[in-house]
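Note that one protein chain is taken out, while the other chains of the complex remain in position.
Right, chain A next:
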Amino acid sequence: MEEEERGNEYLKDLTSRVESGAKTCKVTKKIRHLANIQEEYDVQLPEDMGRLINMHHLDIRGTRIKKMPAGMGKLKDLKVLTNFVLGKHDGSSIGEHDGSRINNSVLEQMMQPCTSLEKLYIYKCSELSLRSLPEGSSLAMTLKQLRIEESNVLNDSKILMYASLESLHIEKSRFNGVESFPLGSFPLLNSVRIKSCQVLKWIIGTMEGEKKSHFKHFLKLDFVITKLKATERESLFAVAASTAMEAPIRARHTLFLSLFSLFFFLSTSSSLPNLVIADAERRIDLASHIVKVYLTFKVENAGSTPASEVILAFPTTQVDHLATVEALATKGKRKKTTLIRLEVKPTELPDAPNDTRYFTISLANPLNSGESITLEVLYLLTHSLEPFPAEIGQSEPQLVIYRDSALILSPYHVKQQTTFLKTPSTKVESFTTVEPTYRAGTEIKYGPYEDRPPYSSSPLLVHFENNSPFAVVEELVREIEISHWGNVQVTEQYTLVHAGARHKGVFSRVDYQSRPSFNGASSFRYLLARLPPRVHSVYYRDEIGNISSSHLRKDSRKSELEIEPRYPLFGGWKATFVIGYGLPLQDFLFESSGDRRYLNFTFGCPLLETVVDKLTVKVVLPEGSKEPSAVVPFPVEQHLETKYSYLDVVGRTVVVLEKKNVVPVHNSHFQVYYTFKPIFMLAEPLMLAVAFFLFFVACIAYLHIDLSIQLLRIVSTPINIDSDSDDDIFLVTTKVLWWCKHV
């Protein structure tokens, strides 16, 4: 702060002197940081900028600087330079510095000595085209962020030299020069943003109009806003690198084909093509009781036939515990660098070894011979940490064993592979050593291993401490009842168990209460359930009544219900409970067309970090709804039931969805479509009204009917009273008859 202020003061001072014609000025060399200069400083940077040799950070965004001072080149320590502006008369200045006017730009000139520049923003260099980007030997090592806005760059081929580039941002700029954009040259790049670049020859953009066969002109690149995850980075650039070698035309051709096939044809698989895994990296996260495995590998087609499928192999022991497998491919050699989700389905192979099961990844486009693709596979394993010892006392920590293979099980030849295991703490009892094996902190590294034949494996066993709550819901029944009167009632029945090491022997409350961290470290008391916002009438009870230990926190985005079972759950202990809540209908029910509506609701268990062995979702549709159909993003078992609830006559249709081995990843939305006529809402009130009406009619009828046998007495009394006015016999008889009728 202090330095900034000083900088501003200095600048003011400088400006005034320049204007006043002062030729000499004292400049302190110690200013390192010049930023946040206010807009009102209509200043020119002093010509003697070069004296500020300690300057690190020059941020002149927002100022109206027209021209960079010539002495910039002496700022050797400059790391951040924003808004490099090319003045109108720089041509002459270039001449002053260097004889060759055409080849060298002022920028390059200036940057030559900057050995540590990290950020460079080029801004509004459009009037006089920038010949080329600066070409400094050191820039290739240091430049991390490049931002070009509203500029014309005549020759951008030098961009390829910036191997250390992490972030590239091009906007409203014109580029000429290289035709292919070799992303592979930037191994560290993790953010690319290209926007509104009118003519950009070196990135293949979307086709213009219907001319699919012509790919000479590319324009309107108004896309690519990708923030790549660190884990996905490598695969993206591996692909880019692999294709960068090829001739530009060929590359474009392939890319077009791939694009084409993505939209127009499904891949048809042949027999196992001769694929080779060039490089594979596996990261196994053992922090919680759900084992997360990230597998990144590069597949090469070494055969002659194109391959459209890649096969993953799992041992049978793992397949039973496999909750989900997802595969991603990075698309974007020269176009979108997005990740594309690929279809994964289990298959059988005829000549497979025992104990091996397969999943097929269907590639979006066939892999031709010689090509390669990098795939990302994420799979989750449940119940894979075996507690050892299986029974522990109250004060002992929970130790578990994870078994796997140090080598990736694959039907392909694997050229190089590495496996990383991440344990929750540094407390690791033992681990198998398969040379080379290193352990550092919470990470154990296996590999790299070179050239392993198909189906090679090497048993791996890690014995480590894991005290994270092993909360497993053995059975969860979620009943979602839709009422068109404005409510969605959700009832969830849990059978919760601590699936870790079984508790053995004594449970001492004294020890548990006095030393909670030391005693019962693997037990858990609380669970957090994330409920939708605007939840109301929440209850938490079990078969013997309300459980009074729960807290509900609500805000506009979500509601959190902290529940505490009746007793702390130690290994092997069970608890059952019911959570129920109401939700406003308009948040979840939408009209699709006409009387067709759909419910949009989350599928999985709202408890965080829990595994559900068997999940049953029952969607109770209102009485009178027809044609139910469910849309779920993953395979589930479905069937229909009928439920009778309050005063139902025909019963409510229940859509039952069942799934085993559910993990938090499955907590995505699903839809149930149905047809419902609003008139059915009135059925039950009308029925009640009619019932009450009939009841009162019956009461009135009963009060007016005399069921007693002696009719004579009734008849005689009214006549005595009423007949004092007239004595006409006829009238009396008619009255008697009337009385008999109506009484």
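Just so we're on the same page, a contact is a pair of C-beta atoms (placed from the backbone, for glycine too) under 8 Å apart; a residue touches a chain by one contact, two chains touch by 3 or more; residues count from 1.
Please note the rule applied: contacts and distances are computed from a predicted model.
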item: Among "Pleckstrin homology domain-containing family J member 1", "Armadillo repeat-containing protein 8", "dolichyl-diphosphooligosaccharide--protein glycotransferase" or "Protein MULTIPLE CHLOROPLAST DIVISION SITE 1", UniProt-listed name of the chain not shown; value: "dolichyl-diphosphooligosaccharide--protein glycotransferase"
item: Option touching the unshown chain, where A:Ala390, A:Leu647, A:Leu686 or A:Ile700 are the choices; value: A:Leu647
item: Touch criterion as defined above, residue of A:Asn274, A:Thr305, A:Thr324 or A:Thr576 at the omitted chain; value: A:Thr576
item: Among A:Tyr294, A:Phe388, A:Tyr455 or A:Phe507, the residue in touch with the chain that has been omitted; value: A:Phe507
item: Touching the absent chain when the full complex is considered, from A:Asp285, A:Glu386, A:Glu465 or A:Asp542; value: A:Asp542
item: Chain A residues that touch the omitted chain in the full complex; value: 505-510, 514, 541-542, 544-549, 566-567, 572-576, 644-649, 706, 708, 710, 713-714, 717, 743
